[in-house]
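Can you read through this structure? Questions will come right after.
A single protein chain has been removed from this complex, and every other one stays in its place.
Chain lettering (A, B and C) follows the sequence in which the chains are written, and residue indices restart at 1 in each chain.
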Amino acid sequence: MTAAVHPREILIATIARLLDGTRHVAVGASSPIPAAGAMLRRALQEEAGGAPLRLSILGSVEHNFFTNGSAELFDCAGQGRIDAFFLGGGQIDGSGNINLVGAGDYPRSAPRWPGSFGSAYLYFVVPRVILFREEHTPRVFVPKVDFISAPGASSPHIHRPGGPAALLTGKALFSFDKTRRGFALESLHSGEDLAGIKAATGFSFAHGAAPPVTAAPAPATLALLRGRVLDELSETYPDFAAQLRRDLAALDEAPALAS
Amino acid sequence: MTAAVHPREILIATIARLLDGTRHVAVGASSPIPAAGAMLRRALQEEAGGAPLRLSILGSVEHNFFTNGSAELFDCAGQGRIDAFFLGGGQIDGSGNINLVGAGDYPRSAPRWPGSFGSAYLYFVVPRVILFREEHTPRVFVPKVDFISAPGASSPHIHRPGGPAALLTGKALFSFDKTRRGFALESLHSGEDLAGIKAATGFSFAHGAAPPVTAAPAPATLALLRGRVLDELSETYPDFAAQLRRDLAALDEAPALAS
Amino acid sequence: MQSDLRALARRIEPGMRIALPVDYAGVSMAMTGPMIRHGAGDLHLVCVPTGGLQVDQLVGAGLVKRVETSAVSLGEAGGAPCFNRAVGDGTIEVVDATCPAIHAGLMAAQKGIPFMPMRGLLETDLLAHRPDWRVGENPFAEGEDPIVLIPAIRPDIALFHAPTADRAGNVWIGRRRELAAMAYASTATIVTVERIVDDNLLGNEMSAAGTLPALYVDTVALAPRGAWPYGLWGEYATDIAELRRYAAAARTPQGFGDYMAGLLKEAA
Partner (left out) sequence: MQSDLRALARRIEPGMRIALPVDYAGVSMAMTGPMIRHGAGDLHLVCVPTGGLQVDQLVGAGLVKRVETSAVSLGEAGGAPCFNRAVGDGTIEVVDATCPAIHAGLMAAQKGIPFMPMRGLLETDLLAHRPDWRVGENPFAEGEDPIVLIPAIRPDIALFHAPTADRAGNVWIGRRRELAAMAYASTATIVTVERIVDDNLLGNEMSAAGTLPALYVDTVALAPRGAWPYGLWGEYATDIAELRRYAAAARTPQGFGDYMAGLLKEAA
C-alpha cells in the first residue's frame, strides 16, 4: 500500500513530469501549483545531477531573474530562452483555443474576465505550454470559446514555434495533437471515471477504452515535494503552502486515497 | 576699437548664435568647438533668464544624461527630444550631402575614413543639424561626394523632419536652402574675401555681391566665453581649453584682429 | 504636499491618453484622488501592460472613455468591479490587447518609428477586434510569412510612482524599466516619489544605472506611501486587506461612492 497522497500533490507531480528536460520555466503570478511543479522538477533534476532548471515567477522578487522591466519575459520567450509556460482560461475548447476575456458577446462580455494578458503571444512562441485549470466543468471546457484570446493551433503558413503540450485539470490529464487540433485523454486522476470526465467536458476528445490512472509520485519524489519543495514554496506562496501542510496533516489521519 | 578676438572664438560665438532657441543639444565625442558653442548658448540663456539648455556630449561621463546605452541618443532624437546636432564629413558637397566613409570607388575607398556613425539617421530626424568643418578646401567641399553617408535633402515623399540648417567652416558661414538644395553664403570670417572662398570651395553657392563679415561676439558674450565657458570646457576638453587659453594670452600681446 | 499633487493633476486635460503601470511596478495611487477632484474626463487609459485599482477607481468616477489594456483585475482581491460593470453597461470602450503588443506600441514610439512587427496574434479575436493593427508580410522570408504590425502608442502623459527623485528631477526606477519605456514614449511624464534626495542620482554609476533622466520627466512631487494600497518594490508590501475592502465595497455603485468619499475626505 502506498502512503496517502493529496490530489494537489498528484497535480504538482504531474506538472513536474511534464516539465522533464526543460531548462527555463516561467510561471505567472498567483500560480502556486505550477510553481510547485517547477520547483519539484528543479529538485529532481538537481538530485539526478542533471542540468540546472531556472524558474522565473512573475511578480515575485525572490524568483525574478529579469532586470529589463515587464517586457523582458516576452523578449526572452521570443529569443527561445523559455522552454515552458502555463496558461489557463475562463473557457478552453476542444481545439485548444483559450478565452481569458469574457463569456457572451464581445465586447459587452458577461462575465467579463480580466483579459488576455500575454497569452496571444506566449502561446505562439513557448515550445511547451501547459494548460492548467483545476475546475473541470462544462462551463470551463466548452465546445467553442466565445472569444479566442489565443488559438490552440495555427494555419500552416503561420510562424508558430510554440503551442499546447498538455491540459491538466482537477480530474484528468490530456495531451494535445497539433495535426488533429484536439485533445487526447492520457490519464484520469484517482477516483475519476471516463463517463464522469465526458460529462464534465463540453468538448469531445480522443481516448482509449480504459484510460490509466494518473501516476502518483514515487515515495522519493513525494518526500522531496513534502520537504524541500514545500519549504521553497512557503517563501513565495505562504498561504498556499500552509494550507497544503494542514491538508497533509489531515490526510495522515484519514484512510489512504491511493491504492 | 574692439578687443582682439581669436578665430575660434568667432566660430564658438557663431555656433552659440545658431543654437538660439534650442532646449537640448547633442554633441559628438571629440568636438570641442561645437561643445563650447553649446556651453556658451547655455550660459547666455541662463543669464537672460531663458529656458535651460541641456547639453549631451557623447562619450563624456560629465555630460551624459543617458542611462539606456548607446542606443538612447538615437531613440531620443527619434522622439523629437534633440533640437540640434553637429555633423562633419570627409567630403561635403553643394547639395548638403556628406561623406564619412571614404574617397574614391567604394568599397575599396582610399583614403578610407572611419564610417558613417549615426549620420544616416540623425541628419534625417534632428531639426537643426549644423555642418561644421574647420578645414575649408576644395578637397573637403567637393562638387559631388564619392559616397552619400547622408543626403542634404530628400525626395518629397520621404519622412524627414530634420536636416541641415547651416554650414560653418574656418572661413565662412553658409545657410542651407532646402527647396533649392544648396548653400547660400551668409558671411565671411574676418580676413576672408569672396574670391578666396570661391577658390576654396569645390561647389557653387548663392551669395550677395558684398557678403558681410561674420559678427564678432559682443563684449559681454566674449567675457562669458573666456570665463565660465572656458572653465566648463576644461573639464571635458582639457587639452583644447589649455591651447585656447595659450592662444588668447598670445593675442593680447598682438595687434587686434577685429576692426 | 496635497497642493503639489493637485498641481500635478491640473496637467491632465480632458481626452488625454494616459499611460499607467502594472500594479507591482509603481502605481501613483496618491494621484487618483487629485485626478478625480480635478475632474478631467474622457480619458484614454493605456495600461502598461495591465491595470488594477487605479483604473477601476478612475472608471468608477466616470473619468474614463476608453481603456487599452491586456487585462484589468485586482489580483488576489478578484475582478475589477467598476471596470467590469462599465464593460457590461457599455459605458466604456475596452481596447483589448496582449502584454507584448502594448510594449511593442510603446517601443515604436520610443524608437520614433510608426510601427513594430510582432509575432503571435494571428487568428485571434484580439486581432479581429483591432482595426488599428495591420497584418503585413515579412519580406525576409522565403515564402508566405504574415506578421502583425502594431502602431506606435504615444501617450500624452505617463504617470507613475517611484522610490526616489533628486533635485534635478532624475528618478530612480531600478529594474522597472517599463517605467522608462512609458516615459520615452509619452509627451510628458508625471512622477510621485517616496522621497527627494539632495545627491545627484546620475552622479555615480551605481544609482545612474537605475535612473530615468530628468530629460524625460516633467514634474515630480513627494507622496510618501504613494502607491498604497499597492506595494512598492524594495519599500513596502501590498495591503491586500485594503484591496479586499475596496473590492467588497465597490461591488455596488453606492458602495464605491461611499469608499471614495472616505478616501477623498482623507486626502483633502
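One rule holds in what follows: a residue touches a chain if its C-beta (ideal position, glycine included) is under 8 Å from a C-beta of that chain, and two chains touch if they have at least 3 such contacts.
Predicted model, so just to flag it, every value in this text is computed and none were measured.
For the chain excluded from display, the touched partners among the shown chains of the whole complex are A, B, C. The residue touching the chain not shown here, chosen from B:A51, B:A71 or B:A218, is B:A71.
From the options B:F85, B:Y123, B:F174 or B:F205, the residue with contact to the chain not on display is B:Y123. Of the options B:H6, B:R81 or B:R112, the residue whose C-beta touches the omitted chain is B:R112.
One chain of the complex is left out; on chain B, the residues touching it are 29-30, 59, 61, 66-71, 74, 78, 100-102, 106-125, 147-151, 154-155, 157-159. Considering the complete assembly, chain A touches the hidden chain via residues 24, 54, 64-68, 75-81, 125. On the side of chain C, the interface with the absent chain consists of residues 104, 107, 111-119, 134, 136, 138-141, 145, 147, 149, 151, 173-175, 204-211, 233-234, using the contact rule stated above.
One rule holds in what follows: only the chains that are shown with their structure count from here on.
Between chain A and chain B, the centres computed from C-alpha atoms are 61 Å apart.
Chain B and chain C have CA centres that are 41 Å apart.
The set of chain A residues touching two or more other chains is empty. Shared contact sites, meaning residues of chain C that touch two or more other chains, fall at 180.
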